[in-house]
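One chain of protein is taken out of this complex; the other chains stay put.
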Amino acid sequence: MTNICLLMTSVGLMVASGLIALLVSRWPRVASAMGCVGTVIGCGLGLVPSVRVLLGQPAEVLRLAWSMPLGDCVFVLDALASLFLVAIYSLCGLAAIYGAEYLQSYRQRRSLGPPWFFFNLLVGSMVVVVTAQNAVLFLIAWEIMSLASFFLVTFEHEDEGAWRAGWTYLVAAHLGTAFLLAMFILLGRASGSMDFASFGSMSQPVAHASLILVLAVVGFGTKAGFMPLHVWLPEAHPAAPSHVSAVMSGVMIKTGIYGLLRTLTFLGPPPAWWGLLLIGIGLVSGVLGVLFALAQHDLKRLLAYHSVENIGIIALGLGTGLLGLSLQSTPMAVLGFGGGLLHVLNHACFKGLLFLGAGAVLHGTGSRELDRMGGLLKRLPWTGWTFLVGAVAICGLPPLNGFVSELLIYLGALKGVRWATGSHLPLVVGVVVGLALIGGLASACFTKAFGAVFLGEPRSAQAAGSHECGGLMRLAMLVLAAGCAAIGLLGPFVIVAMAPAITVVAGMPSESIRATMAGPREILSAVVAASIVLLVLTGGLMVFRRWLLAGRDVSSTVTWDCGYARPTARMQYTASSFAQPLTWFFRVFLQTHTKLAPPVDFFPASASLVTHTDDVCREKFYRPMFRSVGWLLSRLRWLQHGRVQIYVLYIALTLLALLLWKLE
Amino acid sequence: MQVWTDVILITVVLTNLALTGLSSLGTCIRVMALQGVLLGLITIGVQREQLSLHVLVLVAGTVAIKGFVFPRLLKRAIREAAIRQEVEPFVGFASSLLIGSLALPFAIWLTGRLPHLDAGVSPLLVPTAFHAILIGLLLIVSRRKAVTQVLGYLALENGIFVFGVGLARQATFLVEMGILLDVFVAVFVMGIAIFHISREFDHIDTDQLSQLKE
Partner (left out) sequence: MRFIGLCQPVLALMLAPLLRGVINKVKALFAGRCGPSVFQPYRDLAKLLGKGAVYSGTTTLVFRLAPLVGLSAVVVALALLPIGSVQAMLAFPGDIILFAYVLGLMRFFTVLGALDTGSSFEGMGASREVQFSALVEPVLMLSMATLARHSGSISFSGIYSSITFGVWMQAGPTLAMVSAALLVVCLAENSRIPVDDPNTHLELTMIHEVMVLDYSGPDLAFILYAAALKLWVFGALLVGLCMPLRTGWAMMDIAAFLVGMLLLAIVIGVIESMMARLRLLRVPQMLVGAGAIAIIALVLVLR
């Protein structure tokens, strides 16, 4: 019992410290310290049991003596939950440390109590979401999570953009919840109880299970950000304060993945098309996510689209795993699920790092506009180098962690390419080719982002006068960067920790999973060996060059620009120009608007070029849909008269109708 | 022997792809000519057991018309109408190429769905035929110029030809000759029409023919 009690203590501590922070809002320093310290201690407390369970301690159940409507208040700490808890606790603790410094710049304008209250509430509710074992409890925590993050997104509420983002998010979150409600009602009706344990133990026809899966994919997919349900994501993530963006993108959207996986454990053996559905969703989200990211000019928006891409990669892994289950190929299932789950952890690590880095850039320059940055590596060395680590990791390049999880998914899919037959093949091949395309495009996108922000010369006065962040923010980023490197170099050990979680999801005995993992472990050991050779060679070459250059003439000069004597910072290639060939090549999907006023005559007075890439799903699908729904509902306006008597009449008529219907 | 039939069939598929991806009209016509010659070779490959004089004459006729006469006619049409040498697609070359290559798995799937289409010669024969037909349709739909549309019709006809060669070995030659004649006339008429259209309107852009509707 100790493990899960520690967990509950951590939740209580975080919520309580949040409440205290709210109460002492008048003293911003105290409120900030309260909120931060509470979260950090809570996360430390919670991390211990999660890691213990992940390393093999048995799952624990806590049944509170509270009776809730429709069931008991039950929590379970099993391997699947603890995997997500490790991500949640680590990232949220670091984000809180970062936030303690980051939020200080708002102190003059804003009370710091509420953001800390909602932040702690968000962390606590996420913990409850992944441990709840009752549908009602789950949905309550889910709702609290959505609301807390809504208030964090609208933190800068005098900014109209933040409001719009907040509303988009709120509407999307509730539409998603509606699907979840329908799903849980269906499950509850079939099993006669709202407890997850009873969902898992019943057997149901495949058609019913498939309906549930589709509802889960829509409902949880809205939170996770599957294309085309992702529209809230690129709006809400940039609007929130950066440490909140890191938490939302790093772990909150993963609760959608968690929900989907938990639902899968209720549904029994999957038919093949579930796997194919997830692979299809993964391909669309992955490729289109990274393409839209390429077309962005706003650093945080770019990162938000990359979350869509990475969710796509996770979906590819899970889809491969499901397909492996239905084809009864244990290696394919283990590699697919293992890769997908590990990518959940990895993405929390590097995306958290990148959002924190983006926050430090925003903090230092006051801008998120890529085309106004430049040369920040010299001014913000800590931020710059940690951001570089995150960028290499998110592109899935060795020797960092992104490569490990992508390699596992590749291996699963290649196993499929070797053995699968018939109609599964196109999508299995699609996983391999899609991952390759995503990898290439992600490299393009992050060389663009890193190059435009940190390299070259500053393109604006803000960038030139920027300053590095303080110790707390640096600490958070450094720890995450170290995490990226550690998972990358300890891959063979990390995947073993995935085994219990895979057991929960795939419903296979853990011995066979461990046996299957021997192969991937050897592969990862070889990869680690290669990575070490790579690092040692690079170090050796550095020493060699220093030896060569010792005593020789090493001078510094201006960049060569075709003999142009005085290059200026404005002559540099901008982020937009850098991405233009690719955005033009994929213009069918992106539909970028371009407004060009070309220079005229021999002495042009002015010229301008404005490009803007709207979210195609939002513009072409949701906006017309909501407009027509609004139009339809406005037809009902004749019911509204504003007279109390008529409203009472409506109520009476409704009651009468219900009575007649019941008495029939 | 089947390997060589397969090689020819795959080459036909590749020429189809080339038609979707090449931007120069002259090269497209040359590729079309190559495809004509390949069709003759396929016929010999399929009919090799009962290679009669009758078959040989038909093959010679096919190769002569598809490999030499049509290309000559089209080239002349281009020259006389002074058409620009670029294809000008509605759908970009890269997308056409992707669609073109994905048409092959679709064709194979289609073959699997249709009953009793086993040609007995090579399992690739019917898919190749479908592929040529699909590419022909793609070219007709997605290209702007009248000449490229003629190329599309030719690809379509070649697909039907391959289909016929594989399915019924003797009887179709009559039908085939009929179709060949039709296409011959069509190309001839097209050539004259293109010439006249371009003389009247100074271009042969079918897109702009839609202005005639008023």
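Note that the chains are named A and B in the order they appear, and that numbering of residues resets to 1 at the start of each chain.
We adopt the following convention: contacts are C-beta pairs under 8 Å (C-beta built on N, C-alpha and C of every residue); 3 or more make two chains touch, one makes a residue touch a chain.
These numbers were taken from a predicted model, which means no experiment stands behind them.
Q: With respect to the chain omitted from the figure, which of A:Ala197, A:Val214 or A:Leu388 is a touching residue?
A: Only one of A:Ala197, A:Val214 or A:Leu388 touches the chain omitted from view, namely A:Leu388.
Q: Out of A:Cys5, A:Ile185, A:Ala515 or A:Leu534, point to the residue that touches the absent chain in the complete complex.
A: Touching the chain that is not displayed is residue A:Leu534.
Q: Hey, which of A:Ala197, A:Leu377, A:Ala464 or A:Cys617 is the one touching the hidden chain?
A: If we include the chain that is not displayed, A:Leu377 is the one touching it.
Q: Looking at the whole complex, which of A:Ser25, A:Ser443 or A:Gln591 touches the chain that is not displayed?
A: Of the listed residues, the one touching the omitted chain is A:Ser443.
Q: Tell me, which residues in chain B touch the chain that this view leaves out?
A: Looking at chain B, the ones touching the missing chain are residues 3, 6-7, 10, 13-14, 17, 21, 23, 93-94, 97-98, 100-102, 104-105, 108, 123-124.
Q: Footprint of the hidden chain on chain A, which residues?
A: Residues touching the hidden chain, for chain A, are 374-375, 377-378, 388, 392, 395-398, 403, 406-407, 410-411, 414-415, 417-418, 425, 429, 432-433, 435-437, 439-441, 443-444, 446-448, 450-452, 455-457, 519, 522-523, 526-527, 529-530, 533-535, 537-538, 541-542, 545, 548-549, 552-562, 567, 569, 571-573, 577-582, 585.
Here is the rule we go by: only the chains that are shown with their structure count from here on.
Q: So in the complex, which bits of chain B are touching chain A?
A: Contacts found on chain B: 92, 94-95, 105.
Q: Touching chain B in the complex: which residues of chain A?
A: Contact set of chain A toward chain B: 426, 585, 588.
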